[in-house]
Structure formats: C-alpha cells, structure tokens
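Structure first, then comments.
One chain of protein is taken out of this complex; the other chains stay put.
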Amino acid sequence: MPKDDFTMTQAQSSKLPSSSALPSIPMKSNIGGVNRTCHAAVLESFREPLCAREFSVPERASQGEILVKTEMAGICGTDVHLWKGELPIRLPVILGHETVGTIVSLGEGVEKDWTGADLRVGDRITWNSTTSCGQCYYCAVKRQPTRCPQRRAYGIGYPCDQAPYLLGGYAEYHVLMPRATTFRLPDELATETLIGAGCGLLTAIHGIERTGLEWGDVVVIQGSGTVGISALAVARAAGAARVLVIGGPRSRLDSALIFGADAALDIDAVPGSRERIEWVRRETGGYGADAVIECVGHPGAVVEGMEMCRDGGKYLILGHYCDAGSVLWNPHIVTRKQLQVFGSWSSEPRHLKSAIDFLVRDGARFPFGKLVTHRYGLRDAQKALETTASWQCGKCVLVPGEG
Amino acid sequence: MPKDDFTMTQAQSSKLPSSSALPSIPMKSNIGGVNRTCHAAVLESFREPLCAREFSVPERASQGEILVKTEMAGICGTDVHLWKGELPIRLPVILGHETVGTIVSLGEGVEKDWTGADLRVGDRITWNSTTSCGQCYYCAVKRQPTRCPQRRAYGIGYPCDQAPYLLGGYAEYHVLMPRATTFRLPDELATETLIGAGCGLLTAIHGIERTGLEWGDVVVIQGSGTVGISALAVARAAGAARVLVIGGPRSRLDSALIFGADAALDIDAVPGSRERIEWVRRETGGYGADAVIECVGHPGAVVEGMEMCRDGGKYLILGHYCDAGSVLWNPHIVTRKQLQVFGSWSSEPRHLKSAIDFLVRDGARFPFGKLVTHRYGLRDAQKALETTASWQCGKCVLVPGEG
Amino acid sequence: MPKDDFTMTQAQSSKLPSSSALPSIPMKSNIGGVNRTCHAAVLESFREPLCAREFSVPERASQGEILVKTEMAGICGTDVHLWKGELPIRLPVILGHETVGTIVSLGEGVEKDWTGADLRVGDRITWNSTTSCGQCYYCAVKRQPTRCPQRRAYGIGYPCDQAPYLLGGYAEYHVLMPRATTFRLPDELATETLIGAGCGLLTAIHGIERTGLEWGDVVVIQGSGTVGISALAVARAAGAARVLVIGGPRSRLDSALIFGADAALDIDAVPGSRERIEWVRRETGGYGADAVIECVGHPGAVVEGMEMCRDGGKYLILGHYCDAGSVLWNPHIVTRKQLQVFGSWSSEPRHLKSAIDFLVRDGARFPFGKLVTHRYGLRDAQKALETTASWQCGKCVLVPGEG
Partner (left out) sequence: MPKDDFTMTQAQSSKLPSSSALPSIPMKSNIGGVNRTCHAAVLESFREPLCAREFSVPERASQGEILVKTEMAGICGTDVHLWKGELPIRLPVILGHETVGTIVSLGEGVEKDWTGADLRVGDRITWNSTTSCGQCYYCAVKRQPTRCPQRRAYGIGYPCDQAPYLLGGYAEYHVLMPRATTFRLPDELATETLIGAGCGLLTAIHGIERTGLEWGDVVVIQGSGTVGISALAVARAAGAARVLVIGGPRSRLDSALIFGADAALDIDAVPGSRERIEWVRRETGGYGADAVIECVGHPGAVVEGMEMCRDGGKYLILGHYCDAGSVLWNPHIVTRKQLQVFGSWSSEPRHLKSAIDFLVRDGARFPFGKLVTHRYGLRDAQKALETTASWQCGKCVLVPGEG
C-alpha cells in the first residue's frame, strides 16, 4: 500500500516555512469583529501553510448558539487531505473537527446537552462536528441521517469569512450553531483521552454497528491509524476471539499490542499482498477471518482484504472517507465467497455518546490518551499538520492555551 | 455490457457440425456397462461439439442411490461457460444440472424425499444438483453449507468415465448418489414450469434471502436472463413497491413485463452506463433504489449498479458465478453511500423446497413455463447449447423422450 | 374470546339518548372564541353521550400551525375504549385520531409536508396523530420514537378546554400544532380508502416491520377487525405463502377472504381454544405457523396464539394497546418452542408514508374503502361510536360536511 500520495514530498515540505516562523499576528486585517479578539489557524490556499488570523469574539452567544473556549483540538488525518485539496471545500476554513472546550456563553434557549443534562457556563463539553436536519428522506424515511444532504461539518464545511466565523477547532474560541449536539464531559474522562480517540473512535463504533460483529468472531484490522486502533478496541471490547492488526509503522503496532491485538503484522516487513493474505490464513486456521475491517484508505487494501475473509464473512470498508481512486477488482469474489460488504459514513450523536461511555468505562484497558504523541500550541498548527502528514506519529493535538 | 466473450463467434459456430448430423450411436465404444443401454450427450473437449455416447443402465439402484429416467433437463447459461472451458472441470462430463425425472429404482435404504414424503417407483422428482457434507467448518460451524468443500455438482463436477457414470441431465437416465436431496413433485406443478425456472430461481431465492429485501422496497434488477426474471418474480412476490428491470433482448424484457416489472430498460436502446443510471434515478425520485440485484455476470455491471443504489441501500452480486475478470472500481462509493453489498453462492435444499412451493402457489402470476422457448431431443443437445449461447432465446430444454 | 367487556350492555345502551335527539347546538356556552364557529362532538363524561359543542374557528393558523377543514374522521376501536374510560385521559376531549381534511390556512413557516412536497391552501392532507420530540433518550439514543414521553395524540391526549381547542377529528375544523407531520394526498387515493384503513394499517405496518415477516412465511392472524385485516393485507403483500384468519363476525371474515385470506375460522362457530389450535396445526402441516399476529386485545388470545406458532416461530402482540388485564400463562412455552415474541406501539411518520404508498399501489387488491360500512354526519357521532362498539360492523366514519 503505497503511501506517497498521502505524504508530502520532501520537496513540498521544504517549501513550507518553518512553522515557528509563521507570524502569529494576522497578515490581513481581521475578518470578524471589533472587541475581544482571538487567534485561529486558517487554511487559505491548498498546500500552503496555514495562516494565523485574528477574529473578534462575540460578547455573548446568539439565540440557540453556544460560545466555547477551545481546550484541545485534534489533528485528524482528514485534515491532511483537506489541506491537500483532496476534498471539495470552499476556503478559507478554520480546520479542526475534534474539539473539547469550556462553555463561555449559552445562547437563549440552550439549556441541556444531547443527553438531557443541564449545561452551565464553565462546563467542559464536546460535540458532533455535524448536525443532520432530522426531516429529510435520509433522516426520516430511510434513517440514514449521516447522509442528510444538509450536513456541514465544523472545521470542514463552513468558510470562516462568514458569520459566525469561528466554526473550527484550530482556534481559541468556537461557536456552536443552533441544534448542535453537545455532551457535558464527566470529570473522570480526561480531555486527552477523548481527543486521543478522536473521530476515529466514532467512525469505528458506527461502522462496527452496521457490520454487526458477533461475540467470538475472529477479526482482522487493516491499518493501525486512529480508526484502526479504535476498531481494534471496539472489536476487542465486543468479545472478538482474536484480533489481528496489519499496519505500521512499528510504533503504532506497539500501540495495537497494548490495546490487545493478538498479533500485529508490519507491512514494511511484509510488503507483499500475497504474503499478508497467507499470514491471515495461517492465523485463522486456514479459513480467513469472520470479519475484516479496512481502515487504510487505499483502494488496494480493499482488494487484499476481501481475500482475508472466510467464506460467508464480513468486510467493512471504513477507511475510504476520501476518494483515493480506483483499483482493479474482481467482483466474482463477493459471489464465490458469499461475502457481506459494508460501508459506513461519519457518525451520529448516539455514537459520540457511546464513545464517551466507552472511554469512561474501559479507559484503563484502552489507553487512548497515550496515543497522543505530540502537543502543539495554536501557532504551531502547521507543524502539527505536517507531523500528522508524515503518518509516522501517534495523535497530534493543538492546545491553544499552551505555547 | 459487452457480451462477446460469452457468445460463440461466427467462426466458431460455423465449425460446429450441424447438430442433426451428429451420430446418435457412440463414436467410441461405450464407457459404462453391458445390458440395457441409454444415450447421453457428453462434453469431451471444450468448445467442441458434444458427443452422443451410449452407457449401460444399471439393473437396479445401489444402496442409498436412486435410478431415474430423465423427463426433462434444462440448459443453463452455466452450461455454456462449462462448454467453453471457463470453469475448472475435468472431462468427459454429461452436462445438465436442472433435471426432472421419474424413479425407476430405489436403492436400499432410500424411502423418503427431503421433506419426509414417501418415495415410490414411478414418482416424478427433482433434486439439488449438489449435496453438502453437513459436518465441516462451513456446513456446521459457520452454517454456510453452499461453501462446503466436498460439494460436487451433477452435470459439472462428476466425470462420466467413472462409476456410476450417469450423473448429468443430458442423458436418458440419471443416477442419484447417496444423500442426494430429492423432492417428489406435486401433480399440479408442470415439469416445464420447474425447468423453466431452473437453477436461476434457486439462486435468486438464496440471494434475496441473504440480502433481506423488505416489503415496500424499490428494486432494480440488472439483467433479464433466467436469474434476473427469477429475482424479479421473488422481489415482486415479496412486496417490492416497484421493480425496474434493465436488460435485453426485447423478448426477455417482454417477459419481464409479463412477470410484473413496472418498467424495463433495453440496454441496446440505452447503451450508455451514465444514461441508465440517470434513468434509475428518475424512476426512483432522484435517490436510487433501496436494493439493486445484479444478474448479469459482467464486472462492469457491478460498478454501474452500485451507482443505482440509494445511500444506505443494498447491492446483491448474484450473477458472478463465473470469474468474468476484473474491472476498475472505486471502493469509496461503498463508504460514501454506506452501502451493504452481498454475495450468494448456489443454493441449499430448502431453497429448492421454497421454489417448488412458490411455483405451485404463484405459478399463474409468474408463468415460468412460458419462458421455455425451445424444446430439443437429446440428439440435438449441441443445438440447444448453441441456441442458449446466443443469449437471444428464452429457456432451452432437452426432452430425451422426444426426437 | 369473550367480547362482553368491550361491548356496551343492553342496559347501558338503552340509557343513551337516541343520537338524533342530541341537541346540535351547545348545551353549554362555547368554550373557545367569538367569530366564525364550528361544531364538534365532545366527550365530557365517560360512558355518557358525546355532547355537541360549538367552537370558534381561528381566522388564520398561528405560526407553525395548520388549520384544516375536516373531510372525514374515522371511528377507531380505541375511541370506544376511551369513551368507556379505559385509558387514562383528561376530559373534555374531541375524539378522532384518524382524519383527512383540506388546508384552510397555513401558519408562518409551514411550507412543506413530511415528504418535502409543497403545501398550499386547499390541499387535501392527512397526518400522524402524534409527534415525537426527536431529542430524548427514546427518540435519539434508542431510536424508539413511539415511546417518546412527550407524545400526545390528537383526539386522545389534548383536552379541548385549552387553546387551540380543535385537536380531534370529530369536528368541522382541526388545528395541527407546530411540528405535526403531514402528508399531501395524491388524487388517486380516495379519502375513504385511507380512513377505511385507518390507524390499524399503520399499526400493522409498524408491528410487521418489527417482527420481520419473511417471504414465504405461513401466517396466522388472530382477529378480523381493522388491525387484523390490515395485518392480513400487509402479510399477503409481503409474500406470505399462506395467511389464515381467525375472527368474526362472519361479515368481517368475508372481508378477510376478499383481502386474500387462504382460510378464515369463525370463532363463533369454533368457540373452543383447543379446536382452534388444532385447526391451525392441520392447516400448517402439523407444525404451526411461522408467524402469528395477535390483533384481538384479549389476554387469552395471547396464550392461545403462542400455541399456534411452530417451534422457533414468531409471535406479534399487536392488539394490546389497552390494558385488558392479566391471564394465566406459562412462560415455559417460550423456552421450549424457542419463540420470538414482539410488541409494537403506535407508529412513526414513515409508517404513514408507507401506508399511503401501499394504498395507492395496491388499493385494487386490498379494497380498504369497502371496509367502510357506515357513514354518519357529525351530529350522529354518538351513534357512530355505538355502532363501532357493537363490534359487528365494518368501519364507521364521520363526514362533518354531511348530515
């Protein structure tokens, strides 16, 4: 699985200004308001360094909205794809769709979080990056709310040149729009644990729900990034008999072992697809796995992964949030092995609730907080993005209050 | 969807001897026994005319076996692929895996059919072309008996140079091996109705069972061959709100309309994939279908068909019994549309029972017998195969007692 | 199954004033407003005749609301239970939760129906009698919106001594509150067809969805009231191999046969539970049915019905909307027969959409309009209720514009 396409080349990288050299005071006049101001790291041109910009902070939240002071924002692999222009978004954008913050102001009519718990200024909360309309064909008739055409994601789908501007996590303040689904966080859940899991955990929970893993299944995880580690944790917690992980680099496979993988195969050590398939067969009594979960994002992984399923097994395509292009594939395998293949897009509020509950309950067994390997101040946002883009680190996070 | 690969070229066709010119008395000495003899059409070399051969007929059935006089044998599209050498079988073989006959002799210990009904000499029966072992990992642990490695199919997997020789439908007599799953046919079910449905109906019933069509679903069927028409009938009977069929030639689309299709699109009239997808969108309120069933067997149909699904919809790959090669495909569609994709291989005895019950119950609504457009005597087996290979006819059948 | 409990005794009946004797002009001063007025039949005391009352009609609909002129209102069996005080409601109430009307005025912000179709004054519409909040534990986390604690039903849960008063179908005008889920009716769907089906069809669609009937199932329906006939229609449409109906009186069993029942057993002719169970066994090859649907509402029917299931079969308790008391029951049957038992409460908007689509599509096969045996003007509401309470009629409807 070549990763070139997703990694900045040496050449590109050298063209970037050292992140510490970025001016932290805006190069342009601020876009927003007048009074109190805050900083944000803004994506203004694809494949160009993020710009530090200053925005006015509203005095109080408007009706139905919440004003939040950002405590921590995760850097997701999707942010790298966004930076590269691989997803169709309109600029400028404040990136960041995995965020925890504290409530500064509650707009009129906002009294409770999604679970019905009271909200108060000072509460530490997180939220879903998107909100479905609840009333369209996909929301109501077909119950596929993640496919609601009205969904736009914080940190992705809202340009920051329109009010209320502060709609991404790479900023000191964040505005939550009416109908945002929020969750007051229990004290025993560390912010770093939640951001360490990030949207990867939500993605995994939703995908595995759709696939219907059964207790006692033998599971293969393709990929050891955040989604892969999350899928491993959920599969393990859901009673998988064995979980095998295929990925890299070595440090992530070590995390996989800490999270309970029975075995981990390093794709750098075993670069041949045929050999990896044979390894799975050997580890599964010759038959292949009951379920294989793709968390890679390369089309070739899908072709390889279907061969890793036992006949009648399940295959979950979870890593293809971006369009990574086509691959030669023979659909005969689906008929012959009578496979079940599932896709899953984004997640719903109940998956975030499920993730929070899971982290509180099983955080000791699955130490997501330790996946965070790099902390950056907001002014180092570009560096955080680059580090993530190397695919060699654990999770990178921004802590606006630091640095 | 080019069909060239599956159709004999003009050149090949002209090389074949006129079927009526085939000697009906064996060109080689007979392979089997001595006493009473019978004829069979034998595939001895791929892409060469079938040979008429003479076999001895056992005086009585051996222990656990049944000796049957063939009443009618269906020509299945798979037989064309077998004839072309596209499936890995050992020759010589008596083709024919869709057969009805009358019992001539019951071996010791054979007293009942699969449903527990008494069997007697003279009874008209049909049977599954394969038998699973019932005890292996796939039969017992994972309940995927159609993937039992011990399955071999009458008319496909048993060479006729080994006892008991007569293990295919293109012959005057047929031997059923111990553990064969037989079904005594009710008088009200015409043989031609059952053979008109053929293994396509079993395939459709099994595939749709795995997919889980829901009452009120909007369904698209890709392909109007026997599997496609059968899938249409089952979807219709199962309460589909609308069933759209895409296929050809025109005569088969007319059958589709008789079987209750709400609309039928002729791929000769609309050869562009994009236009066909647009047609489905228009016919489904802009969203695509709840379920799309592929009954074509060309890889390109799979790529096209997934685009015809609504988000969160189901896609059944039912036509890829043969390996028809690879196609460029983008797995992103499965994630983005959060599809469910299913495969289904062959069928189990309970699907044959279900088919028989269905034909008795709903035969008037779904006149499968009328799909039979050509009847041939055994000596015209090659001609029957050629006619089928043209993909322009309805169902062809062999009636050994005729001609 | 004794019906006494649900039928007014002779004595009670004789105490009721002849409905034509009811004053149509209010006995009390009107409850509502001043200007334009309309009549409504109001339940003021349990087991006392409905009172004809006059209400003011708002000049135009308030924000988010819709004002409708009632075209037809169905009398549901539940209305009888409400009249008897068997459900915990607060009086006075305008009964009627199955209603069709035309839009008189659209409140600000109301532009589309639930399917997204434009709404205009003069449109003929229907609506769900309840609306879930969409945000609570049951709506959002567990996706059981029919168990939302905020649901109140038109014609049941809204006393008519509070604005906006007109919240039931037994009235010339009806107000729909904000967030009501409405459906513009296609011209080809007669009002009488929809009201003939009533909420029974929604109930059946929801219940059968939860149960998961499979194509080819053998189904028994206990009860031949509106829910029973609806369940029969849906089971038939969903491809049931056989549908047996047990109920009465004879006229309803005749309707069942028109709707496609394979056989109908009259409980008056076969009053013994044991005999009815034996009848089902005989009709199902000795095993019992794949699925049995209870649409009776008497606890004894549940005990009897579980015996009618084959082992591993499904049992749907659909008729126990009211608490009809306890019964001696042995749970051993659920373990021994390894049954699956389902309950289903009310219905969701998508079930109403499904019902409308079904009636448009299959109205010829299932003539729900013909179930309407009695039409009454509004002033005869009490008589309509009494006729329904006799359980000897088909569907009774109120047509405010008549009489």
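First chain written, first letter: the chains are A, B and C, and each begins at residue 1.
The rule is simple: a contact is a pair of C-beta atoms (placed from the backbone, for glycine too) under 8 Å apart; a residue touches a chain by one contact, two chains touch by 3 or more.
This is a predicted model, so every value here is computed, not measured.
One chain is not depicted; across the entire complex it touches A, B, C. Residue in contact with the omitted chain (choice from A:Cys148, A:Ile221, A:Val234 or A:Ile293): A:Val234. When the full complex is taken into account, the listed residue touching the unshown chain is C:Gly312, out of C:Gly116, C:Pro186 or C:Gly312. Only one of B:Lys84, B:Arg250, B:Arg281 or B:Arg350 touches the absent chain when the whole complex is considered: B:Arg350.
Although one chain is not shown, part of chain C still touches it, namely residues 137-138, 142-144, 146-147, 210, 285, 287, 299, 302, 310-312, 317-345.
Across the interface with the omitted chain, chain A contributes residues 208-209, 213-216, 234, 237-239, 241, 354, 357-358, 361. Counting over the whole complex, chain B has residues 114-116, 134-137, 140-141, 143, 349-350, 353 touching the chain that is not drawn.
Heads up, the rule we're going with is that only the chains that are shown with their structure count from here on.
It takes 180 degrees of rotation, in steps of 5, to superpose the Cα atoms of chain B onto those of chain C.
In whole angstrom, the spacing between the mean C-alpha positions of chain A and chain B is 46. Residues of chain A in contact with two or more other chains: 137, 143.
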